[in-house]
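Dropping the structure in here first, questions after.
Of the protein chains in this complex, one is absent; all others appear in place.
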Amino acid sequence: MDFSLSKEQEMLRQSVQKCLQNQGGIEIARSYMDGEPQRLKKTYGELVQLGVTSVNIPEAYGGVGLSNIDLVPVFEETGRVLLPGTLRETVAFATPLIARYGSAEQKEELLSGIANGQMTFALAVVETNGSYQLGDIEGTARRQGDVIHLDAVKTVVHGGMDATAFLVPVRSDDASSDGDSLNGDSSNGDSSNDDSSKGGSSNGDHEGITWLWVERDHDGVTVEPLQSFDATLGLAKVTFSSVQLDEQHVIGKWGNGLEMCEDCVQDLHAAVSAEMIGAMEHVLDSVTEYAKTRVQFGQPIGRFQAVKHRIVDRRLELETAKSLVYYANWAVASGSSDKTAAVYSARSYATEAFIRAASDNIQLHGGIGFTWEMDCHLYLKRARALENYLGSVQDFEEQTASALGW
Amino acid sequence: MDFSLSKEQEMLRQSVQKCLQNQGGIEIARSYMDGEPQRLKKTYGELVQLGVTSVNIPEAYGGVGLSNIDLVPVFEETGRVLLPGTLRETVAFATPLIARYGSAEQKEELLSGIANGQMTFALAVVETNGSYQLGDIEGTARRQGDVIHLDAVKTVVHGGMDATAFLVPVRSDDASSDGDSLNGDSSNGDSSNDDSSKGGSSNGDHEGITWLWVERDHDGVTVEPLQSFDATLGLAKVTFSSVQLDEQHVIGKWGNGLEMCEDCVQDLHAAVSAEMIGAMEHVLDSVTEYAKTRVQFGQPIGRFQAVKHRIVDRRLELETAKSLVYYANWAVASGSSDKTAAVYSARSYATEAFIRAASDNIQLHGGIGFTWEMDCHLYLKRARALENYLGSVQDFEEQTASALGW
Amino acid sequence: MDFSLTSAEREFQHALRDWLEQNLPAGWKGSRSLPKTDPERTQFLRDWQRRLYDGGWAGVAWPKEYGGRGATLLEEVIYQEEMVRVKAPPVINIIGIGMIGPTLIQIGTEAQKRRYVHKILSGEEIWCQGYSEPGAGSDLAAIQTHAVKQGDKWIINGQKVWTSYAHIADRCFLLARTDRSGAKHDGMTAFLIDMHQPGVETRPIHQMSDHYDFNEIFFTDAVAYEEDIVGEVGEGWKVAVTLLMHERVGVARQVFSLQRDFNDLVGFSKTLTRQGVRLVENPVVKKRLVDYYARSRGALLTYYRHLTQTMKTGHPGVEGSMDKLLCSELGKDMLGYAVSLQGAHSPLWHEDAYVNSSWQDGYLESLGLTIAGGTTEIQKNVVAERVLGLPKDIKH
Partner (left out) sequence: MDFSLTSAEREFQHALRDWLEQNLPAGWKGSRSLPKTDPERTQFLRDWQRRLYDGGWAGVAWPKEYGGRGATLLEEVIYQEEMVRVKAPPVINIIGIGMIGPTLIQIGTEAQKRRYVHKILSGEEIWCQGYSEPGAGSDLAAIQTHAVKQGDKWIINGQKVWTSYAHIADRCFLLARTDRSGAKHDGMTAFLIDMHQPGVETRPIHQMSDHYDFNEIFFTDAVAYEEDIVGEVGEGWKVAVTLLMHERVGVARQVFSLQRDFNDLVGFSKTLTRQGVRLVENPVVKKRLVDYYARSRGALLTYYRHLTQTMKTGHPGVEGSMDKLLCSELGKDMLGYAVSLQGAHSPLWHEDAYVNSSWQDGYLESLGLTIAGGTTEIQKNVVAERVLGLPKDIKH
């Protein structure tokens, strides 16, 4: 039994950390906020050079063939500097989605695009009603002959301003509705991962969800920026208006999108959680440092128990979150039977702990912590912006409970 | 606008306080725990002398004709010394129940018995399944001619070891079931308070609940003590086995018990909450005092912010609870339209605040606070024992929400 | 115990309501947003204060002889409640009206009264208050800004921070050190400084909420004169305390805002849904809302209880620290939750906000309310030491 990262994992952390620091650390996010995404692009390129986007791509497709647990240090480091962009969605969602459910052709094309940094993905999931429940999806895909017609409006797309392509779940009125019986089984050749054993009868609103991928510059795609208090997220509203796609843009089985999503979204939440603990650790390190040096009443404020014990409280939560997040990533990577409960309980716990840490960080910095110049607020805003990313804390808690059989 | 107790109310407080101190304060509870209820009996007699049991009896029946708000200082003081016994149930439930719903004869007999201290009541409500929902009542009352047959087993009866009589809600298979059409309307002459306007169609499980009162020494009544971590409560299991009662033992309309209970139980919860803030205040006063005198590391421990700020946190909760409880009692007394929300939100808030205060009191006293000799634990145990008295915090919260129309 | 208003109080309330109904700036009721940029915003606010002044509603607590209404404490509270209720624009000279004017009326020289008091009420001269410094936040007595006497002038050098309205203020009530020899609390003097002089430079502070409500002020050989001193030289701390005592209604605005925010939160929880269920019917949300109901009502009722206290003793006590703690901590918690409940849309801001950007703005601002005007940590010390009599904290 050994509950620490391996030497290789720690080495990857160090090279990522060094790379991010070379690019300016938090300045990458600040430049991005100021409307200058070049620094982010350069950083992304460097991370690609380090192999970050290849880590969890199967060896058969030119990747390193590692898993979530190996990505933990990467996301801890990107979280620490609040890296904007779509690394998370690309590596922790698109890669497993394509690797597990894509056709052989898609794996060749898309995974190598991810590996070489040419392709990055954002998740265009949330409908304008705010729901991220796939059951509430209103956007549609219809087949007409060989052509798939996509109509959807998706909002609060994280990284939507930056991705080169979108992953879009839509309601697919399948074969029966247009008399076309070709419905997709044919082209998604590589069915070894289709995992029909997962099955469970799909019911009611959950029927007929299909995942498409769409290039950003495809005809009929409009991307509009959304204003957010976390301007590092590149939030966008993406409209797909009479977009015509070929079969190659369907990922996995036509109509089988729900199970695919439930599977891969756990990889994503495990990654989000890892980012959170990285960010939280930064916040606590910096407030600890501040408490040692800031003097009031002739004392470093860290000598006052109101300050020191509050830092300890948050630190204990960080320790707890870190344990849960490491385990969750291990559980996902090893397919442990408790992985669903592990992921969602880590996600809900880390979410709330991050908010508290970021909020207390401002408080303990006093007035200065409330200024735009200090970084404190960026962490709180990120904490709040990630809070409801693809689920609320209550959703995560209910998913945990349900996974535990309650 | 004036949000403080009147001179008269404060005078009543002082005389109650003095009386309780003369009888030994917390020693009344300790004697009771040790199996010596004499001190409690004597105290009750003294409180009767002070007029405490007459305060809210209508003037027409020899009382002072005041209301809940005037009882607040009384219950704050009895709460402060954790007075055992049935003063609360007698004064804050039996009195309003009888005054509002009793027959003229009952008012004469029972209210004067309460006023002179000869009669005390406990609420035999909770069924052995643990439910205090009147809808779950299993005990029954059947009419046969002029005789009412009562069969019920009630548990966790607070003050059950001390009361001279019990108030018992039971399921009353009314007239239709035994062909007797007399069903009670006749004898409950004083219908001015029956408040049929409250009405609302009683439905399903809530149908046919009737309140009876039964003397402790009535044939067929068995009282067995229950062990509790709060040995000051006189908890009992009370069995009514083929108890035969006359019409005079029915309070209010036959089958109308639910509304009556919903009405008067608010008086009771307002009183419980007032006790809680009295107890909480005692706890915080004593821990504050301890923090000024106990020295560790060469400092009074109250100089350490971990201690002083924690006391402040609890004090702020006491201030909040006190405001809510005062207002709740005022709302009940004045029939304010927000009284239900006021009572139940005060009850749930005070309950949790009391537990925290009592728990922290032990913590801040350190090892000594954990001993039987110190009083700290008595307050925690009372806090925990009252927590679920006639409802859980969640129940109270739901009642608040429902009263607010959510 | 009585929660009803007297007929005089009710009359006061109705008069104000009627006046507001007639006089809120055109278009305000719809958007309730200030012009985005200076100087439009400043002009808008100056106009609003002038209108209040003309209507006799600028300084309700001021004595009648100085143009006020001589309102009772409770009327003053009613005033705050109404202003919050209708979401009236802020009063730009609030520092002058709330504290500096009353202080000058109480202890200013005749010349100071003649020169300043009237223009405070009318809004002709806007005031700010120079207290905090970079090294003196919670530890206010540690200020370093100093004034040195040269002939009939005092030469002032130093830096202030967290000064509201400084960028538009005409004058500043400034606390400066005039003697470094004694204890920290001694050797301070209170000055009335002209902000339109070469030695004074203000720099706005960009807050995390993207607002600019505070400023830094840099004094470089700024000048004050003998007649600008309030009280005596070396008695600045005492003057500052006197000034604070004029803050009679304390957190009134915050406590009423909390009630309004709570009601609005419940309002949108009745319409927004999560997984098809209205938020207000979601048991987990409902529990939280009931908690906010109890705590916001509790903060309000506690405020009233303390007010009763103030009315009886004739002066506000340290209970104000409790009110501030209750309000500011609850506000941060509740507004955070109000943002959170907006689900996927919660990070959206400004024009793209889902329910209303004021929730996001309010939440971000709430992070400052547990800091400004005495941090939560300092307030707890105040309550511990001055209400509960616990031992003083470590110092020096």
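Going by the order they are written in, the chains are A, B and C; count residues from 1 in each one.
Definition applied: a residue touches a chain if its C-beta (ideal position, glycine included) is under 8 Å from a C-beta of that chain, and two chains touch if they have at least 3 such contacts.
For clarity, every value in this text was computed on a predicted model and none was experimentally measured.
Novice: What are the shown chains that the omitted chain is in contact with?
Specialist: The undisplayed chain, in the complete complex, is in contact with A, B, C.
Novice: Give the residue, chosen from B:F3, B:Y32, B:Y61 or B:Y132, that touches the chain omitted from the document.
Specialist: Checking the options B:F3, B:Y32, B:Y61 or B:Y132, the one contacting the hidden chain is B:Y132.
Novice: Of the residues listed, A:G159, A:G257 or A:G302, which one is in contact with the missing chain?
Specialist: Reading the full complex, the residue touching the unseen chain is A:G302.
Novice: Tell me, which residues in chain C touch the chain that this view leaves out?
Specialist: Residues of chain C in contact with the hidden chain: 282-284, 287, 394.
Novice: If the missing chain were put back, which residues of chain A would it touch?
Specialist: 1-6, 69, 288, 291-292, 299-300, 302-303, 305, 308-309, 311-313, 315-316, 319-324, 326-327, 330, 341-342, 345-346, 348-349, 394, 397-398, 400-401, 404, 406
Novice: Counting contacts across the full complex, list the positions on chain B that touch the omitted chain.
Specialist: Spelled out for chain B, the touching residues are 126, 130-133, 155-156, 226-230, 233, 235, 295-299, 303-304, 306-307, 355, 359, 362-363, 366-367, 369-373, 376-377, 380-381, 384-385, 387-390, 392-394.
Here is the rule we go by: only the chains that are shown with their structure count from here on.
Novice: Could you give the separation in Å between the centres of chain B and chain C, each centre being the mean of its C-alpha atoms?
Specialist: Chain centres of chain B and chain C, defined by C-alpha means, are spaced 44 Å apart.
Novice: Specify, in ascending order, the residues of chain B that touch 2 or more different other chains.
Specialist: 305, 309
Novice: Which chain C residues sit where two or more other chains touch them?
Specialist: Answer for chain C, listing residues that touch two or more other chains: 377, 380, 393-394.
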